[in-house]
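Our next item is chain A:
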Amino acid sequence: MNEPVLFLPFIPLLPFFGFLINGLLGRRLPKALVSFVALAFPCASFLLVLHVAYLAWSGSLPLPWSEPNAPAWISAGAVHVSFGSVIDQLSLVMLLIVTGVGFLIHIYSVGYMHEEPGYWRYFAYLNLFLFFMTVLVQAGNVLLMFVGWEGVGLASYLLIGFWYQKPSAVSAGMKAFVVNRIGDFGFLIGIFLILANFGTLTFSEIAARLAANPAWTGGVLTAIALCLLVGATGKSAQLPLYVWLPDAMEGPTPVSALIHAATMVTAGVYMIARTHFLFDRSPFALAVVAIIGAATAFFAATIGLVQTDIKRVLAYSTVSQLGYMFLGCGVAAYSAAIFHLMTHAFFKALLFLAAGSVIHAMGGEQDMRKMGGLRTRVPITFWSMTMAVLAISGFPFMSAFFSKDAILAAAFAAGGLGKVLWFVGLVTAALTAFYMFRLWYLTFFGELRDHNTHPHESPWVMLGPLVILAMLSVIGGWIGMGHFGAYLAPSVGVRPEGRTGGLEYLLTALAVGAGALGWYIAHRMYHSPTTADGLAPATPPGYKLLAGKYYVDEIYTYLIVKPLLMISKFFLEWVVDFAILGGAAWLLGGIATLFGAILQRWQSGNLRSYAAWLAVGAAAILLFFLIPYTLGASGFDIWARGR
Partner candidate 1 sequence: MTLLQFFLWSLLKVVVVSVILLMGVAYTVLLERKLVGRIQNRWGPSRVGPFGLLQPLVDGAKSFLKEDIIPTAVYRPLYLLAPIIGLSCAMISIAVVPFGNPAITGSGGFRFFEISDVNIGLLVILGITSIGVYGIALAGWSSNNKYSLLGSLRSSAQLISYELALGLSLVGVVLLAGNLNLRVIVESQAKHGIFSWNLFGGFQFVAFFIYLMAAYAETNRSPFDLPEAESELTAGYHTEYSSMKFAMFFMSEYANMITVGCVATLLFLGGWTSPFGNLLPAPHNIFLQSILPIFWFVLKVFSFLFLYVWVRGTLPRFRYDQLMNFGWRYLMPLAILNIVATSLWLAYRS
Partner candidate 2 sequence: MNFTSVHMFSDVPLSWYLLLSAALFALGVVGFLIKRNLITVFMSIELMLNGVNLSFVTFAHQWHAVKGQIFVFFVMMVAAAEAAVGLAIIIAVFRARSTLAVDRIDLMKL
C-alpha cells in the first residue's frame, strides 16, 4: 500500500505561518488582508484534517498512525524525543473539533472584532493558539504535548489580556497564567516521573511497556497519574484550581468560546484520555478524578445559579461541564468523556458566540439584569441560543442528552462511589437546566430593562457560525449514539458501558426529569420577572454565599497569596537584600579591591606587554604539551589520562 500523504506537520504549521504573517506585518497590512490571512490558514489546516479524516474513514490510513521518520528533537543518551505526530481516533476527533470549531470562531471573530484597533494582534494570537493546540493534540509524546500545553497557556494569557489597557483584564491574564503554572508544575513532575520510570516519553512506548507488565499497578503509577491530574485540573479549571476561568472572561467573547470553553480547557480531559493507560492502572487516581469531577460539576453549577454577568454564567457552566467530563474519565468511561467534550465544544461555543452576539447587540453590556425582551430583536441569535440551551439541559435527542447520559450511566454502572457520584451528577443536571433557562429567560423574555440601548441583530459573518454550530448542537449527539464508544475504543480501551436494559431507560428518564425540573423552576421564577433576580430574596444567606462564589478567591487570597507575599517580602528585604546582597557587596568589594591592587600592575594598558604575556602563555602551553613528547608521551596524553 502506498504511504498516505498526510501533511501532518502542516496542520499546526499553517496557523503558525498565519501567526507569523499577522504578528510581524499585521500592523502594516490592510484589514481585509489580515482577515484573509487569519482565515485562510486555519481553513487550510481544517481541510488538511478533513483530508486525514477522509483517509482514515476510507481505510487507506491505518489508525493509530504515527509519523515515520519524524525529525528528532532531543536525543540525549537513551532518551529520544521526536517531533512526531500521532493520529488515532482520539486525536482525530479532537483535531476535527479544534480546527473545525476554531475555524468557525475565526469567521465569527471577523465580525465581532471588526472595530478593534488591535485587530491584527488578535488574529495573530488566535492563530498562535491554533498552532499550539494542534501541536498538543497531535503530539506523539508527553514532552511535545507539554509544549503545546504551555503554548496554549501562553496564547490564552495573551488573549485574556488582549485589552491590556484594562487593569482587570491584565490581572485576569496573570491569574490564569499563575494558576495554570501550578498545574503545569504538577504535569512537569509527572513527565519527569514518567521519564524516570519508563525511560521514554512516547505514548505508544509507555502503553507498550505497561501492556508488557500487566501486574504493575498503583504505587508510582498512582503518583504519576495524580501529578498529571494536577496538570489537568489546572488547565481544565477543576477544583481547586478553577478560579482562573471565570476571570478569563475578561478576554474577547470569541476567545472565551474557543479557548475557555470549546478547546483549550478540554485539554485536561484530552490529556487524561490520552494517558488513560496510566490512570487505568491506578484505581485510586481514577477515584480522585471522578470525585474532583463530580464535586466541581456541582460546585460550579451552584455558583452559576446566581451570576448576573452573562459570560460568567457560561464560564461557571463550562467549569461544571468539564467536571462532568472528569467524572466520565474518573469512571474510566473515556469515550463518554470525549463524546461529551465534543458535544460540549459545539453547544458551549455556540452559547458563548450567541452570548457574544447578544453583547454585541447590547453595545457591550454583559449584565443580564439590563437585558430582556431580546427575542424579537435578535431572532436568529435567539433561536440558535435556544438550541444551545436545550442541548446543554439535556433535552431529549439534543446532543448533551446523549453524552451526559452516557457519563451518568457509566457513573451509575461503576461500583463503589459510583452511585453517589451519579446522584451528584443528576442534581447538577437539574441545576444546569435551571441556570441555563434563567439566562435564557432573563436575556430574551420580558421587557428590555435598559432603555439606553438599541439592540440590533449581528451581521451574517457572525450569525453564520452560530447557525452551523446550532445545527451541530442539535445533531451532534446522534453520531455518538452507540457508535462513538466503539469508534474510540482502539485508542482509549473498551469499557463496559451502562447498558442494562430497562435500568438504562430509567436513568435516562431521571436525567431528563432533572432537566425538566430545572426548567420548571426557572420558568416559574423568571418567565414574567418583576424583579431582576428572583432568586435573591428567596434564600438570602445562601444567595450571598453563592454570589460571593463561596469566597474561594478571598480564601485563596488570605490563605495563600497574602502569606506568600509577606514571606516573599521578608525574604527579599532581609535575607536577599540585607544578608546576601549587602554581604556580598561588602565581600566582593573587598576582594575586588584586594586583587585590583595586585592585578592593576599587570593591566598597564600597554599593548606590547599584553602581547608579551600572550606569547609567554602560548609558549607555556606548547611546553606543557610538548616537553613530555620527548619522554615518549605527550602532555596531552598525561592530561587526558588524569581525567
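These made the cut because all candidates are chains of the complex that A comes from, given by their letters.
The rule is short, and it goes like this: a contact is a pair of C-beta atoms (placed from the backbone, for glycine too) under 8 Å apart; a residue touches a chain by one contact, two chains touch by 3 or more; residues count from 1.
What you see is a predicted model; the values in this text were computed from it and never measured.
Chemist: Spot the contact partner of chain A in this complex among 1 or 2.
Modeler: 2
Chemist: Which positions of chain A touch candidate 2 when the two form their complex?
Modeler: Interface residues on chain A, with respect to candidate 2: 603-608, 611-612, 615.
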